[in-house]
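Every protein chain but one is kept in place in this view of the complex.
Chains here go by letter, A and B, matching the order in which they are written, and residues are numbered from 1 within each.
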Amino acid sequence: MDTNDEAEGRALFSYRTLDIAVALFFLVVCAIVVTDSLRLGIAWKPNEGPQPGLFPFYIVVAMGIASLVNLAQALPHTEDGAKTATTVPGIKRMAAIFVPAVVFVFATNYIGIYVSAAIYIGAFMVFFGKFPLWKAAAVSLGIAIVNFMMFEVWFLVPLPKGPLEAALGY
Amino acid sequence: MIRRGVSKARTIAAALAASACLTAPALAQGWEPTKPVTLIIPAGTGGGADQMARFIQGLVQKHNLMKQPLIVINKSGGAGAEGFLEMKASANDPHKIAITLSNLFTTPLGTGSPFGWKDMKPVAMLALDQFVLWVNTEAPQKTAKDYVEAVKAGADRQFKMGGTGSKQEDQILTAAVEQQTGGKKFTYVPYAGGGQVAVQLVGKHVDSTVNNPIEAVAQWRAGQLRPLCIFDAKRSTYTAKVTEKEAWSDIPTCKESGLPVEYQMLRGIFTTKNATPAQVNFYVDLMKKVMATPEWHEFMEKGAFNQTFMSGPDYEKWVANADTQHADLMKNAGFLATQ
Partner (left out) sequence: MDELNALFGGFAVALSAYHIMLMVIGITLGVVIGVLPGLGGANGVAILLPLTFSMPPTSAIILLTSIYWGALFGGAITSILFNIPGEPWSVATTFDGHPMAQNGKADEALVGAFTASFVGAIFAVCLITFLAPVVAKFALKFGPAEFFAVQFLTFASFIGMGRGSAFKTVASMCLGFALASVGLDGVTGTLRMTFGQDELLNGFKFLVAVIGLFGVGEILCSMEDGLKFNGATAKLRMDAVIRTWKQLPKMWLTFLRSCIVGCWMGITPGGATPASFMGYGIAKRLSKNGPNFGKGELEGVVAPETAAHAAGTAALLPMLTLGIPGSPTAAVLLGGLLIWGLQPGPLLFVEQPDFVWGLIASMYLGNVVGLVMVLTCVPAFAAILRVPFSIIAPAIVFICAIGAFTVNNAMFDVWMMLIFGVLGYLFNKLRYPLPPLVLALVLGDQAESSFRQAMLVSQGDVSIFWSNWLCGSIMTLGLVMAFWPTLQTLRAKLTSSGPVARAA
């Protein structure tokens, strides 16, 4: 199946690129934590043992060293590193669920999680599942309503709500 | 749509109110919650504040004291800062109330989190929680005086005091006790919760604790822990026997046993800052109804609480006072955030 995918899609990132990017991400985290650990103090006090910054400091130093090794291993151009990690169609398919998910979370702030989720699920079914509109509407509304009953009515767990729920008295 | 929802809610509400009348007289009120009320606990599950809040929730539902449900949420992040910051952020939402412990005063000083009691509106003081100096029954010290002498005679930091959290009430109280031990310090060991502290004392991993009564009463009754003194001006008023021989009132005050330290902790209710007087009144009445139940009295006695009720300006004055008092204590103990 892998070979099919590679044949069908243009290569986007190689493993080398991704490995380098993730190693750099680790180094950034490392730098952030080191800054704050130094503020907190990294000494071993005689009567109290380690200060608050000691553990995080040495932990991320270890992480930094490991990431430098990972980076060093990723840098040289090797046969393994040049292999395709993601293809354009692969990224597109992931974006198909992830970008709407971001929109869904963003919309939750304004219209509440239930309405937002109903739209998200319904739209996804129509565009990617090729479901007819009425089926999509029924399923998505059903999921939203069941969850609404479960969380708001039965278990009294308050989730983000928007104008529609407010109009219904919640 | 809207109208139907409301009228349905009214019918249910009326039914509930009818049953509520049996237990508490319905008072004329200007305001009622229109959606579930959230009770925020700025502490973790299982602690004293958590127990009290869940107990209140139980009573409110058992006796139908409120038409809307009461939801309890723990927001313990950052020594309670998380819960208080949420109260501060929802200044315009009167459907939120918080139960406090001393971290209302100590957390902003100790961590530098930007909030204070003035970011909320005081509703009512429910009770004052006592602190008792406990040792293991197998410890040779029988009185607080013996214990202070032992600490004085021992090496610096030889005696270990267990407590809940760091730079909070237990450690403040420890610092206050240290003023009376001739320069000898305790090694203060912070744990996550009061129940754990009591068990650590039973297991002799620490030498003493300043547990609240309710946190250690079970171990006292089982003969595993011994109370030395209570950090209050007067002895407790509960005279019913708790163990075979002793009642809460048999525990001497620390002052009379030569350890002049007093400290009590607020168990009070606050609502959000912009609540109207009618809204505050609603919660005051609700708390009065809670406190009128027989279960509440039992709970108070079990935990040897000092039953002092306050609301309105009295309460506000008390809180302001406690705030300055804590600022002094924290400063003297060197617990202020370094920023």
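Observations, loosely collected:
Operating definition for what follows: a residue touches a chain if its C-beta (ideal position, glycine included) is under 8 Å from a C-beta of that chain, and two chains touch if they have at least 3 such contacts.
What you are looking at is a predicted structure, and each value in this text was computed from that prediction instead of being measured.
Interface note: of B:219, B:236 or B:279, the residue touching the hidden chain in the full complex is B:219. From the options A:85, A:137 or A:168, the residue with contact to the unseen chain in the full assembly is A:85. What chain A contributes to its contact with the hidden chain is residues 1, 5, 15, 18-19, 22, 26, 29, 32-33, 36, 40, 44-53, 55-56, 59-60, 62-63, 66-67, 69-70, 73, 85-86, 90-91, 93-94, 96-98, 100-102, 104-105, 108-109, 113, 117, 120-121, 124-125, 128-131, 139, 143, 147, 150-151, 154-160. The omitted chain makes contact with chain B at the following residues, 45-46, 50-51, 54-55, 57-58, 61-62, 72-79, 81-82, 85-86, 110-113, 157, 160, 165-168, 187-193, 195-196, 198-200, 202-203, 205-206, 217-219, 221-222, 224, 295, 298-299, 302, 335, 337.
One rule holds for everything that comes next: only the chains that are shown with their structure count from here on.
For the pair chain A and chain B, the distance between mean C-alpha positions equals 40 Å.
For chain A in complex with chain B, the residues that touch the partner chain are 47, 156-158, 167-170.
Contact residues on chain B toward chain A in their complex (touch as defined above): 1-2, 5-6, 9, 34-36, 38, 69, 71, 157, 187.
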